[in-house]
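This is the structure I want to talk about, given as structure tokens.
As you look at this complex, bear in mind that one protein chain is not there, while each of the others sits in place.
Chain nomenclature is as follows: A and B, assigned in order of appearance, with residue numbering initiated at 1 for each chain independently.
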Amino acid sequence: MDCFAPLAMTMIVLFTDFGLHGPYTGQMKAVLHRMAPGVPVVDLFADAPLGDPRASAYLLAAYAAWFAERTVFLCVVDPGVGGERPAIILEADGRWYVGPGNGLFELVQRRAAKSRCFDIAFAPERLSASFHGRDLFAPVAAMLARGDEPPGRRRNDDADRRPDWPDDLAEVVYVDHFGNAMTGLRAAVLSSETKLAVAGRVLERATTFGDRPPGTAFWYENSNGLAEIAVNQGRADHALGLAVGSAVAIIA
Amino acid sequence: MDCFAPLAMTMIVLFTDFGLHGPYTGQMKAVLHRMAPGVPVVDLFADAPLGDPRASAYLLAAYAAWFAERTVFLCVVDPGVGGERPAIILEADGRWYVGPGNGLFELVQRRAAKSRCFDIAFAPERLSASFHGRDLFAPVAAMLARGDEPPGRRRNDDADRRPDWPDDLAEVVYVDHFGNAMTGLRAAVLSSETKLAVAGRVLERATTFGDRPPGTAFWYENSNGLAEIAVNQGRADHALGLAVGSAVAIIA
Partner (left out) sequence: MDCFAPLAMTMIVLFTDFGLHGPYTGQMKAVLHRMAPGVPVVDLFADAPLGDPRASAYLLAAYAAWFAERTVFLCVVDPGVGGERPAIILEADGRWYVGPGNGLFELVQRRAAKSRCFDIAFAPERLSASFHGRDLFAPVAAMLARGDEPPGRRRNDDADRRPDWPDDLAEVVYVDHFGNAMTGLRAAVLSSETKLAVAGRVLERATTFGDRPPGTAFWYENSNGLAEIAVNQGRADHALGLAVGSAVAIIA
């Protein structure tokens, strides 16, 4: 990753449950391009677990760690929009996160060596009741990306934290285009002997897809460190009946 | 929306029924990036009502109004491509629209304080029979985005207009990723007492999602001013059997 131009030192990354086709992602990008011109905007997930900040929190923490410092994550999995949940900015290990304070950043913050949290103090001219992603979070993400001070007040309480959530989540948190099922478990906390039980099946750990015969189900460490369930030359979701939310058990 | 860089003063917005995954949106963007380098291109809808310029016209008019002046909308919902329909440019209230003259811009034009319409006079070197979005409309959109004069002749007749279409459309025009169903009705023309009848159900108006108990269906004004049917913590499309084209009745 050499040869950075100054303008590209930062990047805005989208993590939402909005879908890409409809108007929501596009309207947020329109705000970002106007307020932070020239800053690249990358779609990471537009299909995070729908309306589920808890499952999303484990997915976000695993994928955000791959990005460079100064990256700004604009994150919207926000079933409580228009209600009481706070709107927050988190700085964690040099990366910025903007979104609802509903637990979505709990695992990022818990795993960070260093973090600071802010209540958003920016008041847009128009704030719709149902689309804070466009009206509130996108402008704040743009400000951070262009180097402004965080438009917020340091948060001192823990109203946005979820201390009762586990360190790793024994559930399927994402099913990809190939039918592979990511869990909320970090492979690094599991041993090479660990088996995962899912949908009545017990699965062994493999190193790569080629390790197992075609049609065999197994789990492996994916390219972002999550334990992922797969079938060599097949679809794990169909073969095992998996979906986001399917429970997983760890057999040590 | 402060701090605009000159290069970002304009933006090209895509409104199509092409889908994002296949080659059509990408090939149009390749033309735009080559002919109008540095101008941001935003996907607004890639899943406008399929082959339905009428339903699309109400969706476009509601969403285009949110964008800044000088925005160029490249719009392709064009079941008659290769046939007789004209290829037009519309300037309305400072925004530009490029696409087929099949009624797609009818509601934008009708609601505009000020508008001008042009027949496209640009002749590309190669014009495929089935992909005017790439070969004709994208080059014209790029020209407008970079500040060229509109490459067309002022249109004096009304061959592209649809005076018989209603001012608001009592139909579902879009179902989003959450299962919410947007109608072609502007909430501003309905009162707080207005009920909407859809699929055998009568729905009351709510202010926000939190206004109604979980599982309850209702309608509300969405973030772009359309009357939208939703279910708190549920999917309105599944719960009520709604799809694009479902009829809606207004109960005053």
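The rule is simple: a contact is a pair of C-beta atoms (placed from the backbone, for glycine too) under 8 Å apart; a residue touches a chain by one contact, two chains touch by 3 or more.
Model, not experiment: these values are computed from the prediction.
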Any idea which of A:11, A:127, A:170 or A:239 touches the chain not displayed?
A:11
Contact residues on subunit B toward the hidden chain run 17-27, 29-31, 33-35, 37-38, 47, 50-51, 79-83, 128-131, 134-135, 139, 146
Interface residues of subunit A (partner: the chain not displayed):
1-5, 7-8, 11, 13-14, 19-20, 40, 42-47, 63, 66-68, 174, 176-178, 207-210, 220, 222-224, 233
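By definition in this document, only the chains that are shown with their structure count from here on.
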Can you check how far apart subunit A and subunit B are, centre to centre, with Cα atoms defining each centre and the answer in Å?
30
